[in-house]
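My questions will all concern the structure given below.
Heads up, one of the protein chains got dropped from this complex, but the rest are sitting where they should.
What follows is subunit A.
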Amino acid sequence: MAAAPTRIDVLQLYRSLMRVARQFCDYNIREYTKRRTIDAFRDNKILTNCSQLSAAFSDGKAQLEVAKRRALVYSLYAPKVKSIMDIKPS
């Protein structure tokens, strides 16, 4: 059984997920990643059971790896036309 993640570990994971979200070119995926991260971390804020904490933490780390790979692949095929939501009103 893995040791329970510390507060610092959890916050670092949160920060890493938010950072990787920023790397997506697609507006929808970027916003989804941010929203999903925020929702998941807030829902699991009340967990106290050690095994549940470890499970949630390793789940988060796996998702981070997935997101990093996806961000890289998406950036190789980034569309030229940006989403309307990304265009700042001039």
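Convention: contacts are C-beta pairs under 8 Å (C-beta built on N, C-alpha and C of every residue); 3 or more make two chains touch, one makes a residue touch a chain; residues count from 1.
Rule of thumb we're sticking to: contacts and distances are computed from a predicted model.
J.: Using the UniProt record as the reference, specify the protein name of the hidden chain from among "Signal peptidase complex catalytic subunit SEC11", "ATP synthase subunit epsilon, mitochondrial", "Acyl carrier protein" or "BHLH domain-containing protein".
T.: The correct option from "Signal peptidase complex catalytic subunit SEC11", "ATP synthase subunit epsilon, mitochondrial", "Acyl carrier protein" or "BHLH domain-containing protein" is "Acyl carrier protein", the UniProt name of the unshown chain.
J.: Return the single residue from A:Leu11, A:Cys50 or A:Val66 that touches the missing chain.
T.: Touching the chain that is not displayed is residue A:Leu11.
J.: Tell me, which residues in subunit A touch the chain that this view leaves out?
T.: That gives, for subunit A, the contact residues 7-8, 11-12, 14-15, 18-19, 22, 38, 41-42, 45.
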